[in-house]
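Every protein chain except one is present and positioned as in the full complex.
Chain IDs A and B follow the sequence of writing; residue 1 opens each chain.
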Amino acid sequence: MSKNWPLWEVFVRSKNGLEHRHCGSLHAADAEMALENARDVYTRRSEGVSIWVVESKHITASNPENNGEMFEPAQDKVYRHPTFYDLPDEVKHM
Amino acid sequence: MSEEQIKNLEAQFEARIARDEKIEPKDWMPEKYRKTHIRQMSQHAHSEIVGMLPEGNWITRAPSLRRKVALLAKVQDEAGHGLYLYSATETLGVSREEMYEQLHKGKAKYSSIFNYPTITWADMGAIGWLVDGAAIINQVPLCNTSYGPYARAMIRVCKEESFHQRQGYEIMLKLCNGTPEQKEMAQDALNRWWWPSLMMLGPTDAESIHTEQSMKWKLKRKSNDDLRQQFIDQTVPQADILGLTIPDSDLKWNEERQSYDFGEINWDEFWQVVKGHGPMNKVRMKARVDAWENGKWVRDAAMAHAEKKQERKEKLAM
C-alpha cells in the first residue's frame, strides 16, 4: 500500500473584513493536517488570520472551452453598469 | 482533431501569449508547451529543495543565534518555494511524486551550483550574495511569464526571496569588517563561488537549446549571456564595497560597452558537473533519496490514519 497524500487548495483571509483568497496548494493526509500545513507554509510571515482548506478534487471548475457561452453573453449587457445611464452634470454623485 | 484544427488552435494560442494573456491550467495548450513547462518548472522546484542541502549543512554550526535563526528561516523558505513550484507544476497534470522520481533517478536536472560543497561559514555569505543574486536575475522576469500558476508562484517566491541576498551580503560584510582571518575566509569563498555563479546563468547562447521558443512563451526574457553580463555588472561594485577581489584577471571595465569584460569560463567544468560528476552530485542526491525513502513509513501512516478516521466518521453517520 502506498497512497500519496492528496492535494489541497488553501485560502487565506489576510485580515478581518477581507475575503479569503486562494494562495496556493499543498499536500496533506487529512483536513487537520492540511490546516496545520497551510498555517506553516502560507502564513509564516503573518499573512493570515483565517484559513480554509479544501481537497482539490472537490472543486468543480468551468471548462474554458465553454467560455463563449458562459461569459460572453454578459458583455453586451451594458445597462447593468452605472455609466449606461445619462444624467445631467448638475446631479453630482449618484 | 484534424491537423488543421490543431494548427489553428496553436496559432490562437500563440496570439494570446503575444497579447500578454495568461494561460491557465484548464486552457487548451500545445503538448510542447505543457512538456516544456513541466521540465522547466520541476527543474526549478528541484533546485529549491536540493539547494536546501548546502546551506542546511551549516545550520547546526552557525556562529551566533542571530545567524542561526536567519539561516534556518532562509533554508525553510527554500522548502516553501520548492513547494509552491511543485504545486504549480502539478496543475499541468504531473504529480509531485512523479517529479521526485525523475529527480531521484537522475532524469531531471537541478541547478548545478548546488553540487559544490560548503566548507566554511563564509560560503553562507557567498551563496546568499552570489547564488541568490544570480537566481534573482533569472527569476524576476518569470513573475510575468505566460503560464498563470508559474507566474503566481514566482511572485510569491520573489517577494520572499528579497531578504536572502541581503542576508548573504550582510554575512560577507561582517567578515570583511572583521579580523584578517575572517576577511580571508570571505575572499576564499568568493574565489570558489564566483565562477560557478557565472555558470549558473546557463551555457553561452551559442550552445543553449530551447531559447527561442522559451522567449516566445516568456519563460525567458533575456539570453543567458545577457543575464550573465547583468549579473557581473551589478556584482563587481558590490565586491568593491566589501574590499574583495573578483578572481578574474581579465575582468575590466569597458568604457565603450559600459559593461565589464571578463575572462573565459571553464565550460568543461560546467558540463562535468551538469553530467553528474561535480564534487557533491552523489551526496546531494543521496540526501534527497534518503529523506524520501526514510519518510515513506511516515507518509503511509498518515494516509492510513486518515482513512481510518474517515471510515469511523462514516460509520457514526450511518
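The working rule: contacts are C-beta pairs under 8 Å (C-beta built on N, C-alpha and C of every residue); 3 or more make two chains touch, one makes a residue touch a chain.
FYI, contacts and distances are computed from a predicted model.
Enquirer: For the chain that's not shown, choose its UniProt protein name out of "Simple sugar transport system permease protein", "Phenylacetate-CoA oxygenase subunit PaaC", "Phospholipase_D-nuclease N-terminal" or "D-amino-acid oxidase".
Expert: Of the names offered in "Simple sugar transport system permease protein", "Phenylacetate-CoA oxygenase subunit PaaC", "Phospholipase_D-nuclease N-terminal" or "D-amino-acid oxidase", the absent chain's UniProt record gives "Phenylacetate-CoA oxygenase subunit PaaC".
Enquirer: Can you list the shown chains that the omitted chain is in contact with?
Expert: A, B
Enquirer: Determine which one of B:Gly80, B:Gly133, B:Gly168 or B:Gly202 touches the chain that has been left out.
Expert: B:Gly80
Enquirer: So which of B:Gly178, B:Gly243 or B:Gly276 would be touching the chain we can't see?
Expert: B:Gly178
Enquirer: Taking the full complex into account, find the residue in B:Phe13, B:Tyr33 or B:Trp121 that is in contact with the omitted chain.
Expert: Only one of B:Phe13, B:Tyr33 or B:Trp121 touches the chain omitted from view, namely B:Trp121.
Enquirer: Need a quick check: the contact residues on chain B for the chain that isn't drawn.
Expert: Considering the whole complex, chain B reaches the absent chain at 49, 52-53, 56, 59-69, 72-73, 75-76, 79-80, 82-83, 86, 121, 171, 174-175, 178-179, 181-182, 287, 290-291, 294-306, 308.
Enquirer: If the hidden chain were put back, which residues of chain A would touch it?
Expert: Against the left-out chain, chain A lists 1, 5, 26-29, 32-33, 36-37, 39-41, 44.
Keep this in mind: only the chains that are shown with their structure count from here on.
Enquirer: Which residues of chain A touch chain B once you look at their complex with the stated criterion?
Expert: 1-5, 7, 23-27, 29-30, 33, 41, 44-45, 61, 63-65
Enquirer: Which residues of chain B touch chain A in the complex?
Expert: These residues of chain B touch chain A: 24, 26-28, 76-77, 80, 83-84, 87, 90, 95-97, 152-153, 156, 160, 296, 299-300, 302-306, 309-310.
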